[in-house]
Every structure is written in C-alpha cells, then in structure tokens.
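Before any comments, here is the structure.
Every protein chain except one is present and positioned as in the full complex.
Let's turn to chain A:
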Amino acid sequence: MAGRAQIPTSNSALIAMIADEDTVTGFLMAGVGNVDLRRKTNYLIVDSKTTVKAIEDTFKDYTTREDIAIILISQYVANMIRFLVDSYNKPVTAILEIPSKDHPYDPAHDSVLSRVKYLFSAESVASGRR
C-alpha cells in the first residue's frame, strides 16, 4: 500500500531493558545482555537513585538505535515517563510494559491498551450509531 512505512528487518536485533535490578539480572542470565565497543549497554538498572532525566535519555536513546527491536520497561518506570512512552507509536521498536516485583501489571496504564480503549468508550459507540 502506498505510504506504508517499510519495517526495518534485522537478523540480530537486541532486546533492551529499563527495569529494576532483579528483572535486569534475570534477563541478563537469559543471554540478552550486549555491550558494544564503546561500552554502551542495552540495559538500564533503575533504582532509587536513578533520575527521571536519566530514564528519559535512555528511553530516547534506545528508541533511536537501529539495533534494538524490543524495549522491556517496567510499568512503574514507564509511568515516570508516561508522556514519552505514550507518544511513541512506531511498530519497531516495540515497547513492552512489564510488571515488577513490587508493582504488578495494571492494564489501565498500558500504553497500547490506552491507545485502543477509546473504541469501547461511549463516545465512539454513539458516533458509530449516528
């Protein structure tokens, strides 16, 4: 279809993580950790000392990197930069909000579900019936 953005294909794309220590440790044990020649990693461990600016900068960096296809972000961290997360809507890189130990997953805050939930709102139903 004319005007459709081409999906950038890759055969060795990375999974990036912005999450708490235990989640990042676990996924690093599963082999997703990558450190390039400039010592840049594909993960950010978020703790009490991590600033919102640092999280924002990392998120922007990961969404612009061509070698990253999926970003895993703890939902409570995503809530800190909700505006940024919700405004990102490209098919690749896919942003997946995941639960953390202390913060269970809440579908009401999920950016993907927020995008589609208006279909179920009274306004959209009413406008369809007119």
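We adopt the following convention: a contact is a pair of C-beta atoms (placed from the backbone, for glycine too) under 8 Å apart; a residue touches a chain by one contact, two chains touch by 3 or more; residues count from 1.
We take it that contacts and distances are computed from a predicted model.
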Chain excluded from display, named as in UniProt, from "Guanine nucleotide exchange protein SMCR8", "ACOX2 oxidase", "AP-2 complex subunit alpha" or "Vacuolar ATPase assembly protein VMA22": "Vacuolar ATPase assembly protein VMA22"
Residue ranges of chain A at the interface with the undisplayed chain: 1, 4-15, 21-37, 39, 41-42, 45, 69-70, 72, 91-92, 94, 96, 98-99, 101, 104-105, 107, 112-113, 115-116, 119, 124, 127-128, 130
